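Here's the structure we're looking at; comments come further down.
Only one protein chain is missing from this complex, and each of the others stays in its spot.
Each chain gets a letter, A and B, in the order it is written, and its residues are counted from 1.
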Amino acid sequence: MAEELIKTTVSSEEQQIIANSTEIIPIMSDLLLPPELRYADIIKQRQNEDGSELSILNLGPTHPATHGIFQNILLMDGERIVEGEGTVGYIHRAFEKIAENRPFYQITPLTDRMNYCSSPINNMGWWMTLEKALNIEVPKRVQYLRVIIMELARIADHIICNSVLGVDTGALTGFLYVFQFREKIYEIYEEICGARLTTNMGRIGGFEREWSPAAFRKINEFLEEFPPVWEQFEKLLTRNRIFMDRTINVGPISAERAMSYGFTGPNLRATGVDYDIRVMQPYSSYEDFEFNVPVGKSGDTYDRFCVRNAEVWESISIIKQALAKMPEGPYHADVPDYYLPPKEDVYTTMEALIYHFKIVMGEIPVPVTEVYHPVEGGNGELGFYLITDGSRTPYRLHFRRPCFIYYQAFNEMVKGQMLSDAIATLSSLNVIAGELDA
Amino acid sequence: MALETSDIQNKLVDNFELIVRDFSQQHDIFSFEVDSTSILEVMQFLRDDKTLRFNFLTDVCGIHYPDAEADRQFAVVYHMHNWVDNVRIRIKCFLNGENPEIDSVTSLFLGANWQERETYDFFGIIFKGHPQLKRILNMDEMVSFPMRKEFPLEDGGRTDKDDRFFGRTTDNC
């Protein structure tokens, strides 16, 4: 059984033979070959006068710098990257296929595991898609609570991205300090839904329980303790000569190329385009809040770092506004067809028992419709394209994953740069393997 | 001066009469169908026209309809977004079940490259003119196309899970 799983790769002896042989392997199209063989051809053809030659470097899939598993085979001229090709799919878990076989409430754990650094955003995005499809209106309080949890998740995501960018350029201290605050965010998630990382938060129409006073207390404590620490983190890196030399003009991309590649989110905002779905197409009452959309100028690593820093400040401000203006009201919509009734009612009233049974068995009224709902995830426009066919499972569910779409541009962004620049660029793009492969 | 869906519809019908059809408003997205042979023209028009200005390709995905007629078994769905007037549209192209082929839009939008590879990987839809149409997420040696409805979700050869305990029988899994 184990031997079937072992794929034969081109060994270095074979590569040498290929490089030294005079005949070219006949192939239909060069680009369909694995990159090692294609580069072996190029190396053979491009011997320099001084005897030096290009080399092939395999970056990944297991590499401390690739936070997640994806492979890049690079054609190097010494330390400079001439060309590269990426391979993804090392963690392909077939989410879209699984989703066709699961009832709607069982798809939330799948959405959790896409961008696992900020799973509440994925969860809320999914619930909002469903609510759009089922034509459910959620109360104001739920919308404000959702905004708070999504902004907390965005802060958590940017904490990881920026501190790990620090680690990749050699500065481990920032990581250790701000990770303490990720623990605080985990505690807040635990108060609300019970889980730390893969939250599976919310239900159709709202939340499963009212947020406890402890949750609000922890959020307020977080809002007091975190800003000075984030300021310290910024002071550590933002005007640090070494960090600036490592990240300015590293991995740049122009705004037109970025838009053509389908970039969204902080990576696009770093090139100067202020596209933010929270402003363009406000969902869940984002129009009630005042916040800025930070943009960069040149789309390089330093700009991405600074844009994410600034977004954390904006998120903190949004959470403060939401807490101040929090309306009273129910914590879920009044949709007995889709929202499980409280257990006491299920055990005592007939109606609630019937609703409970129908929801769990999946005999809920589902219209036949198609809906596409985007949310502003930590990495950009996370879209859910749902086609229902009246049954309890979707007919087709497609996730528009921002990581998958912008990672295509990576090889272009690092062409001509050094290897360590490629590492810094990869880190600053915030590629999360779960979202890349779904 | 907002871009109304009636403007989009009129412009499209004026320029591409027989090729576009079936206009409808699905929740907040205006969607229509385009013949699969002329998707490149229509998309270029949508991108370059001065009033339509759909400058962003949001998403490319495929759908399999095994119960539909032979000429409409596969669909490729494009979502486009106009950032200036904030309008989204959805374009559907239906393809033949036996050999689903459609032009690649990579020449218009670079971001379509991997998305079309993913659609090829999952459904087997060939994108003509694609610079590098090979599998992206699944293993390179795979011969079947897993998102087609007839392909099972679970790996049939696994020995540690007993399908009886999951309520799965040969008819329902």
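The criterion applied here is as follows: contacts are C-beta pairs under 8 Å (C-beta built on N, C-alpha and C of every residue); 3 or more make two chains touch, one makes a residue touch a chain.
Everything that follows uses one rule, which is that contacts and distances are computed from a predicted model.
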UniProt protein name of the chain not shown, from "Recombination protein RecR", "Phosphocarrier protein HPr", "Sulfur oxidation c-type cytochrome SoxX" or "NADH-quinone oxidoreductase subunit B":
"NADH-quinone oxidoreductase subunit B"
Touch as defined at the start, partner being the missing chain; which of B:35, B:49, B:85 or B:154 qualifies?
B:154
Full-complex contact with the absent chain, from A:35, A:68 or A:86:
A:68
Cross-chain touch to the chain not pictured, restricted to A:57, A:94 or A:353, is A:94
Of A:59, A:117, A:152 or A:409, the residue touching the omitted chain is A:117
For chain B, residues in touch with the removed chain
137-139, 146, 151-155, 158, 160-161
For chain A, the residues touching the chain missing from this view
1-3, 5-7, 9, 61-64, 67-69, 89-94, 97-98, 109-110, 112-113, 116-117, 160, 175-176, 179-180, 182-183, 186, 196-198, 433-434, 437
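Definition applied: only the chains that are shown with their structure count from here on.
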Nearest whole angstrom, what separates the Cα centre of chain A from the Cα centre of chain B?
23
Complex contacts: residues of chain A adjacent to chain B:
7, 29, 31-32, 34, 88-89, 92, 94, 96-98, 100-101, 132-133, 257, 259-263, 275, 280-281, 369-372, 374, 381, 383, 385, 387, 395-396, 398, 400, 404-405, 407-409, 437-438
Which bits of chain B are touching chain A when the two form their complex?
26-27, 29, 31, 55-59, 61, 63, 77, 79, 83, 86, 88, 90, 109-115, 118, 122, 131-141, 146-147, 151, 153
